[in-house]
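Working notes, beginning with the structure itself.
Up next, chain A:
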Amino acid sequence: MRYVIIGNSAAAVGAIEAIRQHDTEHPITVVADEPYHVYSRPLISYLLGGMVDEARMAYRPRDFYTRYRVETMLGVEVTQVNSQTQSLMLAGGGVLTYDRLLIATGGRPFVPPVPGVDLEGVFPFTRLDDARQIARYIERHHVRSAVVVGGGLIGLKTAEALMARAVRVTIVELADRILSMTFDRTASRLAESLLRRAGADVRTGLTVKEIVERQGRVEHVVLQDGERVECDLVVFAIGVRPNVGLVSNAGIPVQRGIIVDRQMWTGVPGIYAAGDCVEGYDLLLGENRPIAIWPNAYRQGYVAGCNMAGAERVYEGGFPMNSVEVCGVPTISVGITDPPEGDGYEVLERYDREALSYRRLVLRDHCLVGMICVGNVDRAGIYTGLIRARVNVAPFKDYLLAGHFGLISLPREYRKHLVVGEGIEV
Partner candidate 1 sequence: MSLNLLASEFQVVRDDTRCIACQVCVRQCANDVHAYDAESDVVYSDETRCVGCHRCATLCPTRALTIRLALHEFRPNANWTPAALYNLYKQSQTGGVLLSGMGCDQPYPVYFDHLLLNASQVTNPSIDPLREPMELRTVIGRRPGRVEVTQGPEGLRLETRLGPHLVLETPILFSAMSYGSISYNACLSLARAAKECGILYNTGEGGLHPTLYEYGPWTIAQVASGRFGVHPEYLRTAAALEIKIGQGAKPGIGGHLPGEKVTADVSRTRMIPEGTDALSPAPHHDIYSIEDLRQLIYALKEATNYEKPVGVKVAAVHHIAPIASGIARAGADYIAIDGLRGGTGAAPTVIRNHVGIPIELAIAAVDQRLREEGIRHQVSLIAGGSIRSSADVVKAIALGADAVYIATAALVAMGCHLCQKCYTGKCNWGIATQDPYLTKRLNPNIGVRRLANLIRAWSLEIKEMLGGMGLNAIESLRGNRDHLRGVGLNEVELNALGIQAAGAA
Partner candidate 2 sequence: MKRIYVNEEYCIGCRLCEVYCLTQHSRSKKIIKAFKEETPRALARLVVEEEGPLSFAMPCRHCEDAPCVAACITGAMHRDERGAVLCDEERCVGCWTCIMVCPFGAVQRSIAGRKAASKCDLCYGEHTPVCVMHCPNEALVYEERT
C-alpha cells in the first residue's frame, strides 16, 4: 500500500497529517514540481513586502517530512496519471505507482491574453519563485512604479507588498469596484480609500489593453480607455483557476475543477482530490464549486487523507472566507456578503466612521449566511460559527450588531453547547 500525493501545499499537508493519524505504517510519497520544503503560499506577498523572511515561509517545521515519514520528490513534475495501471509518469522518464493517490495540484494563475504578457517585467504572483523573481527584478532594475492587474484580495496584497518596497502602484480592476467578489460596496469603498491614502492609484472598470516595451522590458501599459500608465513592472494578480491540466485525459471527471464527492473521491478507484484544483462542496449554496482558499484546502486534504487511510470522513463543506489586512486595517469577509437586492436576503449593517469600523451581516431564512467586518474583527468567528451551524438567529437578531455581542447573546442551548463544552467538536 503506497500513498502518493501530487502537490505540496495545504491540501497535501492536511492529507499527510490525516493519513498518519490512521496509518503510521505505509509509505507516503509527495511529488511536486516546486523544489521547496512546504511553504505558506499566502505569505508570498509578506515575503515580497519584506514582512517575513525566507525562514518563516515554512508552513510546517523543517523536520515535518521525517516526522511524518514522508518520502519527497520535490522539483519533479508529473506528466501523466494512468488510472488503469495506477501509476504516474514523471518528467524525465520515471514512473511512480500508487494505491491511493491524492491530486492536490492547486490553482494556476489566470493571465488574460493581452499583447505583451511575455515581456520581461511581467509576472504572475502565486508562487514562491514569483515573489523571489519580482523582488530580484525590482532590485536589479530599480523599479519605481508598477501596475497590478486585479483588484481582488491577491491584487491588494501584491499592491501593499510593492508599496512596502517603495514602488508606486496602480491597481487596475475590471469590475466597477475593488474587492467586488468579497465585499459589498461600502466595504469596497472603504478599502479603496485606505489604498488611496496609502498612495496607490486605483482604476476600476478598466482592463489593460496592451503592455508596451522598451528595450524588451515593460515601459508602460495602455488601458482600455486609451490611457497610458507608466510602469516598470506588471503583476497579474487576478486569481487562480483549478490546475487540472494533468488529469484532463486520465478519465477523472473535470468541469471547472476536478469533481469530487463529499469524501473527496473522484470516482476513479484510489484517486482523491483536494484543494484549489477541485470543486468542493459549498455549504451555503448547496452545490459543488471551486473555492480557492487556504482553510478549505487544508480541510479537504484532511478529509481526503482520512478516507484514503480507510477512516470514513465527510467534508462538511466550506464557503468563501477571507481575513486580510488592507493597509493595516483588518478585514474579514465570510460567505455571501453582497446578495442580490431582495431575493429573500436581509442585511444588517453598522458603520462607525469615526472608529473606522464596519459590520455587515447577511441573513437568509433567519440564518446568517454572510458577514463583513472591517476595522474591528474581534470575535468575528462567532458569526462564522453561526453561519456554519445554521443557527436560527431570529430570536437574538437585535444583538448581532451590538457592541457587546458575544456568545452570551446566543440562545441558551447553542451557548451551553459551546461554553459548557457539551460536545466540543465544531
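As a selection rule, all candidates are chains of the complex that A comes from, given by their letters.
In the analysis below, a contact is a pair of C-beta atoms (placed from the backbone, for glycine too) under 8 Å apart; a residue touches a chain by one contact, two chains touch by 3 or more; residues count from 1.
The structure displayed is predicted, hence computed values, not measured ones.
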Item to check | Given options 1 or 2, the chain of this complex that touches chain A | outcome: 2
Checklist entry - Which of the residues in chain A come into contact with candidate 2 in the complex? => result 14, 40-43, 46, 51-52, 56, 58-61, 294-295, 298-299, 302, 321-325, 330, 332, 334, 377-382, 384-386, 388-389, 404, 406-409, 416, 418-421, 424-426
